[in-house]
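One protein chain omitted, others in place.
Chain lettering (A and B) follows the sequence in which the chains are written, and residue indices restart at 1 in each chain.
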Amino acid sequence: MRKWSWLAIISLISLMVICTILRIEQTALFIFFAAIVAIIPFFISYEQKKPKPRDLMPIVVLSALAVAGRILFAALPNFKPVTAIVIIAGMAFGYESGFMTGALSGLVSNLFFGQGPWTPWQMLAWGIIGFIAGILSEKHILVKPWSIFLYGILASFGFGLFMDTWNILGFVQPLNYKNIVSAYLLGLPFNISHAVSTVIFLLPIYKTWLCQLKRIKLKFNLK
Amino acid sequence: MQSLKDYHPTVSLFYFISVLTCSMITRNPIWVLLCLIFAIIYVIQLKGFKHFLFQLIYFLPMLIFIVFMNSYFNSLGLTVLFYLGRGSPVTVENLTYGVISGLALFTIFLWFICFNLLLTADQILAIMGKRLPTIGLSLAMIIKFIPDTIKQGREVLLNQKAMLGEQKLSGKQKVKFAARMLTVLLCWSMENSLETADSMLAKGYPGKNRINYSREHFNSGDAGLISTVLILFVVHLICAFSGPIKFAYYPFLNWSGLAADRILRIISLLSLFLILVFPLLLDIINWFKWQRVFKQEQTMQKHINNGIIVYE
Partner (left out) sequence: MNKQQILIEFRDFSFEYPTSENLPALQNINLQIKAGNLTVLCGMSGSGKTTLLRHLKPELSPAGKKTGDLIFADSLREKNILYNRQKIAYVMQNPSNQIIMDSVWHELAFGLENQGLKVQEIERRIAEIAIFFGIETWIDKKVAELSGGEKQILNLASNMILQPDLLVLDEPTAQLDPIARRDFLQMLFYIHSETGISIVISEHNLNDLLENADHVFFLDEGKLDFSGSAIGLADYLFSNDHSYKTVLPLATQISYLSGINQITEKSLTRPLSIKQGRDLLKRALLYQSTKTLADDQQIDINDKIGIPGGEIKGFSDEIDVPDDAIKSSNLKSEQIEKILTVDRVWYRYNPDDDLVLKETSLNIYKNEIFVIMGGNGSGKSTLLYLMSRALKPFKGQIKSAEQRRIAMLGQNPEAVFAQDTVLQVLTEYKQRFANTEQEISDIIDLFDLRDLLQRHPYDLSGGEKQKLALAKVLLIKPDILLLDEPFKSLDVINKQKIKRILLELKQKMSIVIVTHDVDFISEIADRCAMIFNQRIIAQSATTDFFQKNSYFTTTTYRLTRDIIPGCIVFHDLQQKLRNLTNGELSDA
């Protein structure tokens, strides 16, 4: 599963690079569908696990919390708790649950806010954030508070870069370092807002939530 | 009128996949503008002109961004218009490319507005649940949990405040307060979900042959519409890519596809037109049908005498 997931992510990135270098006219189309395709191996492996009701619950509850938070803070641009909650989900319940929490939060929040070309990108971006959080905490890298906050900031910026990529790759040609850099710079205020919100949400919850989720894992009899 | 809604959601899904692909597959201005025009017509038909204007204004910064990115940073194109500051020259070619690209993106946004209106959350779940039952189930459960979570969050916030009566909090206390509130919310939601899990077990989840029931029924009419759309779509792709769609922006604007077979060009544009006009056509047909029924009813009204239908 893990191998397939990495493969999906790496092939998506290489497709982006190839399309850009070859200046393919259909880049927007290709990478839009490629993002959808990249999510599928994760979904299929989740289906194949045939989770029991209690295995489903953490993902469902955390996604609902993330989306509810996004709805409550919808008035502030790009100020959303989703990234923080997805990171916690990945750390507490492993990379697979992390991915699912992120991807499902993305999909469901767009059921409320309206789907758009960004839907698969959001799903994938949040999914990967949870996925990597899971793997990093498995490797005991995400332990110290500062490492969690740093990851939160990096993840928020990564999310922003990833989301801008489709616009830039698909609709700006030819690409050179100048327009790439300036495009990302223009997106910077939004990404800063996102990073700030992630840290603001992580700050109160990272310790207590991780601790409580550990207890819940025991109570739910999850491995 | 939203005739597409009368059909199985997969019809809408295939329709939108086709038009999105058509809108993204090329930068040939003819193709892009054709798609844009029909997207605009359909949005106006579904949500009204005001909504379209609102979307246009909302999208304007994005359009400017795309145009700027395309023309400011590259010097391609031969027909120089003017110089913007210290940047590269703005040419007819890179300006056209920027505008067309921006409009293509706008077209995609407009299609998604129609998509959101025609496919309800229930229908998206039904489509997902067919192939990915566990994901479909999880999505339905998340949607059920969200209003509960918001209600509980509100209750926790009020209760935490109310328990202590009125008081002012310092910055650090505020963080602590938020932490406490969010922790309570998490624990409470998780605790409640245990009961949901029990309820699922009690109702026999997952069961040996669990199926995914949806209220949408797929019939031959839906199949007919989907195959029509798909045939048109394939015909369009084959014809367009065998020549007529080719268009070069640099070094100067050149529709090289014009050199290709004329019939191919006509077929590909015609098939694209038919795909785009498809939902509108459904609406028009339904409108005429309804008009006929309405007229029949009106003539019927004349015969109704004291509640009794009398034909003379």
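Keep this in mind: contacts are C-beta pairs under 8 Å (C-beta built on N, C-alpha and C of every residue); 3 or more make two chains touch, one makes a residue touch a chain.
Treat the numbers as computed from the prediction; the structure is a model and nothing was measured.
Novice: If I consider the whole complex, including the chain that's not displayed, which of B:K50, B:R86, B:K172 or B:K203 touches that chain?
Specialist: Going through B:K50, B:R86, B:K172 or B:K203 one by one, B:K203 is the residue touching the chain not shown.
Novice: Even though one chain is hidden, which residues of chain B still touch it in the full complex?
Specialist: 122, 140-141, 143-144, 147-148, 152, 155-156, 158-166, 180-181, 183-184, 187-188, 191-193, 195-196, 198-213, 215, 217
Here is the rule we go by: only the chains that are shown with their structure count from here on.
Novice: Going by the contact rule set out above, which residues of chain B touch chain A in the complex?
Specialist: Per the touch definition, chain B meets chain A at residues 20-21, 24-27, 62, 65-66, 69-70, 72-74, 76, 97, 101-102, 104-105, 108-109, 112-113, 115-116, 121, 124, 132-135, 137-139, 141-143, 145-146, 148-150, 153, 175-176, 178-179, 182-183, 185-187, 189-190, 193-194, 196-198, 200-201, 205-206.
Novice: Residues of chain A touching chain B in their complex?
Specialist: Touch residues, chain A against chain B: 25-26, 28-29, 32, 43-44, 46-47, 50-54, 56-61, 63-65, 67-68, 71-72, 100, 104-105, 107-108, 111-112, 114-117, 167-168, 170-174, 176, 178-179, 182-183, 186, 203-205, 208-209, 212-213, 216, 219-220.
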